[in-house]
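A selection of the complex's chains, in situ.
The chains carry the letters A and B, assigned in the order they are written, with residues numbered from 1 in each.
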């Protein structure tokens, strides 16, 4: 196999805090090991259109603390087509990009795998606030999102306690309840409703009445987006219990914010690992955290894995909010 | 007039960060000047029901930094009735409360004025995040709410810039656009839509296209709750411009949070002033900030004032976001 000389890097799909720290690590580690590093703007769209520029050590100065991604990101329906893939592969050849680092989620990795069939060495770094990628215990951005949700819980708790209300907070997670589960534990939520478990209204209402009887001034329900319907649920609870109930849908603020220390460190480690994997001559890998360590998997193997919610934590959440 | 010996204090209506700092100031200044201070829980409801307890210096320890109100708050439809007012006045007599400090908004002040007809000396302290009380340039909680909105803007800007999107952020303010106007200036919003001015969709869309042509990666619209319809507006903008547009309704997190330094200082000054006014033998006053100073107005005079949005600031916001 020919030696890799030039690494391309792009961010794809939804942005996540820490992506900039990962880009910085790819660029600086890459240059340190003698690679040329090319930045690609707007994800696969920019790859297709040739929105590509050479990066140097200073290109990534003063970005580790910033949310979002300096390379911008987008969804690219065109890339999903055979023609789009061909254009992208051709653009890699024109810019002499031998290896492509893709920072994003599952969908972006599937795109990368498809591109690899055209002879481009691809390496994926898991970046999404949802922590919903099967092969890795952690995805960049998850910790920052949890702390954003936690801040929102603190604020909602103040006002809900003062009014002795029930609060419902709808957080991100269309198919996966990780944000809801972890922020629910961190925020001391009385009920956590996630797609993996479904919604049991009677149980929620029972806990609200129970809590009131025990003297709780406030009852907090964390609801994952995949279940949804926070506003309607609030009405039903209010009718069933007679307790004022208010819903908040947290929305896009969960994607932003300066990354936490944890996200910056993990993103730095994963970015460096991506370059090391390329340097070692490995082909088509996904970087992952497994058992507290940064490892790499074959991309096909990684994409075939399944992820399940931690039953122990789900049950513990209930015990801790007694 | 008989000398005041006992001061009651309650919080009423929507809670606001800094209410605890005001309670603390009323209690400690009150005791310092030789008054007995009684806390009343759950606003006028607690007054009617006699949910009243004596407070000492330690009752308000370790609360200055907390959001919400340790005295709890509620709306009280019963208090709005002649019978409710009589019960409340009677309870004041039973607990020997000569003067009542009411921390809340316009509605709470009207309730206080009605109660004053029964011979209770009432003093209002403006506490609401909306800054919509006519007699005062500032209401406790406004600064904290602005900083909460500003944090949300920072986070939304990260992700919207990364995706080159238009963002709409709906903030509190049913009849008054102060939160929208000030947070819009602080957050560098391209458009600010407030009830006092109405919604001009064509102008907003023109600015979005203009901004895109000038190379702006992001366009932010701050929309006051009193205009509402953030989600629908997002769809219309997306159709008209072809630029992805996302709406966030910030909701109850705007009411919570540890109060800012400014809110703590102003709340402390206003709480102290309320006690001083009682000590001086004044009757039925509203504490206010006027021209940067803490003053007091007759309650009838205060309630008859009108407030208008600052035209200069509204126009400046447009110039600053060019």
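In this section, a residue touches a chain if its C-beta (ideal position, glycine included) is under 8 Å from a C-beta of that chain, and two chains touch if they have at least 3 such contacts.
What you see is a predicted model; the values in this text were computed from it and never measured.
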Number of copies constituting the complete assembly, 2 shown: 4
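Basically, only the chains that are shown with their structure count from here on.
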Centroid distance [mean C-alpha coordinates] between subunit B and subunit A, Å: 36
Partner subunit B, residues of subunit A touching it in the complex: 11, 14-15, 17, 42, 66-69, 72-74, 148, 152, 154-164, 167, 217, 246-257
